[in-house]
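Quick one: the structure is below, and I'll ask about it shortly.
Note that one protein chain of the assembly has been removed; the remaining protein chains are unaltered in position.
Order of writing sets the chain letters: A, B and C. Residues in each chain are counted from 1.
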Amino acid sequence: MAGTFTTSMARNMFFGGTVFFLLVFLALTFQNEQIIPQRDQRAQLDANPAIAAGKKLWETNQCIGCHTLLGEGAYFAPELGNVYKRRGPEFIKAWIKTQPTNTPGRRQMPQFNFTEQQLDELVAFLKYVSEINTSNWPPNIEG
Amino acid sequence: MQYKSQAVARLYFIAAIGLFVAQILFGLIMGLQYVVGDFLFPAIPFNVARMVHTNALIVWLLMGFMGAAYYMVPEESETELFSPKLAVLMFWVFLAAAALTVLGYLLVPYAGLAKMTGNDLLPTMGREFLEQPLPTKVGIVVVALVFLFNITMTVLKGKKTAISLVLLLGLWGLALFFLFSFYNPDNVVKDKFYWWWVVHLWVEGVWELILGAILAFVLIKVTGVDREVIEKWLYVIVTLTLITGIIGTGHHYYWIGTPEYWQWWGSIFSALEPIPFFAMTLFAFNMVNRRRREHPNKAATLWALGTGVMSFLGAGVWGFLHTLAPVNFYTHGTQITAAHGHMAFYGAYVMVVLTMISYAMPILRGRAANPGKAQVAEMWAFWLMTVSIVFITLFLTAAGILQIWLQRVAATPMSFMDAQDQVALFYWMREWAGVVFLTGLVVYITSFFVKGETAKA
Amino acid sequence: MNPGQLALAETPALRPGFAIGAAHSRQPPGDLAIWVFILAELLAFGVFFISYAVTRLHNVALFDAMQLTLDRNAGALNTVLLIAGSWCVARAVAAIKADRRAAAADFLLGAIACGGGFLVVKLFEYSAKFEAGINLATNTFYMFYLSLTFFHFMHVILGMVILLAVWLKARHGAYSAAEHHGMETGASYWHMVDLVWLVLFPLVYVMR
Partner (left out) sequence: MNARQLDLIFAALVIGTGITWWLGETGHAGPAAVVAILAIAAVKGMLIIRDFMALRGIGFFWPAMVMGWLLLVQGIILATYWKGH
């Protein structure tokens, strides 16, 4: 019966197509897992526990609620994936310590009361992220 | 209302609209903070307002989906819900969890909230959209599983239609992919990679199944077109959605440390992602044009058509604008993403939930459709909200283009904050468009209280 | 996708039973659902092919050099296997139209065997590449070579799964001269897999 369009065939197409493309996606994911060790700086994570501690500080203070990290997050405050390269460790620590600026009308960053050790951990995290191979993104140092 | 147990949907719809209001209010706070930086600081810093804005959105859409499922499934399966009591219980659990979480965000500093709620046991907090404390995340899983159990049992004991099958698959997929929110490795690349399995595979994957099922259900009801025709369209649309959307996940894997082949796979398949949305637009208009009855609920039909058009514009067109890797290199992480996010979420998910509410709420209140005046008010709300979201999107797009130019393309690039100052005018215009949106929302809520002559459902 | 086609299939006059001449002469063989899927697949492959060609334009030296490292004999052998598979499927449909049910099933089995042969040859080809340490990140040419051939490889598997289902039904006598809708549906998909390879082989393996 040329030209009919049966619901059962449409359903088969839906299931078959979905399973098929899921499998292709899983294969691409498998390949991804094999290649990222060359790009994700995982050796640093093992060598320096401060990075993981810094990531936790990054998360529990919800930095992503204002900033982006490798372009993901909120777009209210600067990109921090490359802030280590843009500003350097001392500037980052000094900046965090002096917040908020309390300049009237300007966007404000809260004071988080980090210890010196915590600041170092955050910097270690940001240094690690800045060294991930992001295919040359962002286009320039301003992020 | 054909089945008594459908009544539980009403609770979910009311709560959804309540959270919708909260979402918009916090959106307006954030919008103002973009231009008056110290507004409400330090009481409500931007990150807190944003968490409430996005989390309220997610929760109210989930409430809407659950309400829709509780309404649709008995009618599709031609049987009462497996357990209406469980549905009501889960509603209160979910609402309480949502309320406690929002209060936690607003009243406790986030780091303190993390400590209080056992984030040290299994660190999952502090990632975009997945900010919920561990107990809330576990709660979401429990509520979702009980909900799925209830719905699945109902389908199993009754008639199995294509619509309930697609709906169930979407809902199960939603629960399944949420499990990746518990995976948070120290490796930032892997963290981000699997984070998208929640976020992308939700909004550009399984949620679209739910969207398609809801739209198909309402179209059957308001147009009277043969179920067979509508179900075939539904299958075609959801097939196209998944064959483009699953690998389309790759468009998030361009610049986060993942290999470069994703630039090709992501670009090619996400470039095809507008097709299912276009099919959805054709679907909605085609069915309405071929309608076999004049349903008294004109507003619901309007919302259904609106979903078709706006999801195509927001998700399809605005998504395509910045999905190709060479373009995304410049647009990634700018206001362009925000522009797309606003229109896509509104056009696809907000509108489809409002379509369902518009169709089902009058029936749940014992009438076939709202009185004429109430429908006129609702249609005013439709246009106010839709037009203002279009303008919000256009202003954010303009802001994004200017931002990219100043900060990323110009010969002497500006710093982020300097560029932000330059685009402030667009942020002001966006905020005013947001005020119009709130007006539309107020009109929308008012429409529920407009009285007049009605026919019995 | 043409919405009119979907609508058309619903018109009672074109339903089986009413379907005379007109329906047969205006619609492709098999179920329209598979044709929607075929068009979507062709689109994806088409965009992939064009991406390859445009990227090659910017890396002619790399692509020409890398193309020489491919196993053209394996590619040609696979082309013949796919063509043979397609021919078997076409003969199967011709056989069932003459109500030669056993022959139809045998031809389908032949097509499945051809598909299996394709997979084996391809696996030898892949294992040589993998042993040389080649993956999707090696260079742009290999990214395309592996992506295109792997995506197609998966389609061959899917096509074989479909043919296997059709063959099982055919063996149980589910198809006849009067009713072979399902077989035509599977056949159409398989021909698409073949058609795509007929573009892929010269493009990736031969043209320089």
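Criterion: contacts are C-beta pairs under 8 Å (C-beta built on N, C-alpha and C of every residue); 3 or more make two chains touch, one makes a residue touch a chain.
Please read all numbers here as calculations on a predicted model, not as lab measurements.
Within the full complex, the chain left out of the display is in contact with C.
Contact with the omitted chain, checked across C:84, C:105, C:137 or C:183, is made by C:84. Listed here are the chain C residues that touch the chain not shown: 2, 5, 24-29, 35, 38-39, 42-43, 46, 49-50, 53-54, 56-57, 60, 64, 72-73, 75-76, 79-80, 83-84, 86-87, 89-91, 93-95, 184, 188, 191-192, 194-195, 198-199, 201-203, 205-208.
By our rule, only the chains that are shown with their structure count from here on.
Ranking every chain by how far its Cα centroid lies from the centroid of chain B, the top place goes to C.
Rounded to whole angstrom units, the spacing between the C-alpha centres of chain B and chain C is 37.
Per-chain Cα centroids separate chain A from chain C by 40 Å. In chain C, the residues touching two or more other chains are 6, 10, 33, 36-37, 136-137. Shared contact sites, meaning residues of chain B that touch two or more other chains, fall at 228, 232, 235-236, 239, 243, 259-261, 265.
Residues 1-6, 9-10, 12-13, 16-17, 20, 23-24, 27, 31, 34-35, 38 of chain A are the ones touching chain C in the complex. Against chain A, the residues of chain B that register as touching in their complex are 30, 33-34, 36-38, 41-42, 45-48, 50-51, 110-111, 114-115, 119, 123, 125-128, 131, 162, 165-166, 184, 186-190, 192-193, 228, 231-232, 235-236, 238-239, 242-243, 246-247, 249-250, 253-263, 265, 329-330, 332-335, 337-338, 407-409, 413-417, 419-420.
Within the complex, the chain B residues that touch chain C are 226, 228-229, 232-233, 235-236, 239-240, 243, 259-261, 264-265, 267-269, 271-272, 275, 279, 282, 286, 290.
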